[in-house]
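The complex appears here minus one protein chain, its other protein chains still in place.
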Amino acid sequence: MRVHGQGSPLMLEGFTDPVHDSQRIFRQILEAMSRPGSVVTLDPLPAAPAGLHRASFALCLALLDHDSTVWLDAALQNDAWQHLSFHTGAPLVAMAEAAFALIADGHDLPDLARVPLGQAEYPERGVTLIIQVDGFDGPQPRFLKGPGIDGTASLAVRGLDDAFWTAIAANQHRFQLGFDAVLVHDTNIVAVPRSTIVSTHPAEA
Amino acid sequence: MSGSGIRDDDVGHGRDGSPLSPVQAARRRWLVVLARASLAELEVIRGTIDGIIGDQMTPHVLRQPEIGMAMLRGRMGGTGQVFNFSEITLTRCTLQLADGRLGCAYMTGRRKNEARLAALIDALLQDPEHGETLIALTIDPLAAEQAERARRLVARSVPTKVEFFTLVRGENPA
Partner (left out) sequence: MYVAVKGGERAIAAAHRLLADERRGDPSVPELSIAQIEQQMSLAVDRVMSEGALYDRELAALAIKQARGDLVEAIFLLRAYRTTLPRLGHTLPIDTGRMAVRRRISATFKDVPGGQILGPTFDYTHRLLDFTLAAEEQATPQPPQPPTGDAEPITSMPRVTDIMTAEGILAPETDSSEGNSIADLTREPLAFPADRDARLQALARADEGFLLGLGYSTQRGYGRSHPFAGEVRMGAVAVEIQPEELPFPIEIGDVELTECQMINQYKGSAETLPQFTRGYGLAFGQGERKAMAMALVDRALRAAELGESADSPAQDAEFVLYHCDNLEASGFVQHLKLPHYVDFQAELGTLRALRAARREAAE
């Protein structure tokens, strides 16, 4: 952001209580990550800039800082990025170097075959994708199993390209390398970490 | 010289190396003065501003006063390659007035109250109508006071300057 004093557009506030708000949101992300497939509602949240869902903005405020690299798709490299840059100080990088990637629209995904998956020595360097979707009340459920899920969980995402599910399926063949994903709609988030196995039929899951 | 803020001949440069406009140079100067001001001094400035601009817009705090660190960088041999030397605590705050004016504060140390006040003063000093008057009344005297303080600190060492003399010998007439 380059603000030259007078006449600047009005900026949005970040967290009103940065320390405790960050901790609260972090705790909720942890809850989502440890219960893959379950919808977690974040509350209460600051208003988000255009292009970002409120939960996406809160996630970024809680997770990003000066030391965490982030990739944004072209749709977000405007007002949204100005706000994120101002509030988090996170450096914008190419996908290959990103710790986090923020995707404005689940219909329009980057090439998920080329995202950072970490290395055998540093599996934690796999990217965390934050993908905005249209809702969690879609017509076609997926069935999830794995750590944190008692039996099978179902998840019906609206507005997410099938390429996501293909890429997630590839994750299980290279564990512990892989990417983690947080799907976002409005104030809700659903985590699909790399340890989760997804299928289209409950029996397979 | 440090501690004295910006010298008169120092117009400053932007991040791209270009010289600053007079408006930018003036703002840079007061930001530097505010960063070194005490809470009491900032409160006096706030009071002076209140006296001149009656009704103020309620500031919208974009970034609450926040304490953190900056990595302090040095140069090898003083002039050479950059290295990360050590860290220093700092406090920052950013707010915005309803007309869009942004005020920010960055200062070393852990000084939340000072940062909030300095950010507000930064925004208020950008007042198109009263700005120059306010600067003359608040920043100019404080800048002079800070320069004098820095001068006095350095002056304490002046009597410890070594005055070498050579003993006069026969073949070396005075």
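A few points about this structure:
We call the chains A and B, going by the order they appear; numbering starts again at 1 in every chain.
In this section, contacts are C-beta pairs under 8 Å (C-beta built on N, C-alpha and C of every residue); 3 or more make two chains touch, one makes a residue touch a chain.
Just so it is clear, the structure is predicted and the values come from calculations on it, not from any experiment.
Summary of contacts with the chain left out: across B:42, B:61 or B:102, the touching residue is B:102.
From the options B:22, B:78 or B:128, the residue with contact to the unseen chain in the full assembly is B:78. Seen across the whole complex, the unshown chain contacts chain B at 1-6, 12-15, 20, 24, 28, 31-32, 35-36, 66-90, 92, 94, 102, 104, 106-110, 150-162, 164. Residues of chain A that touch the chain left out of view are 1-4, 65-67, 85-86, 89.
Rule of thumb we're sticking to: only the chains that are shown with their structure count from here on.
Chain B has its Cα centroid 40 Å from the Cα centroid of chain A. Residues of chain B that touch chain A in their complex: 23-24, 27, 60-64, 66, 94, 96, 99-102, 126, 128.
Those residues of chain A that touch chain B in the shared complex are 3-18, 86-87.
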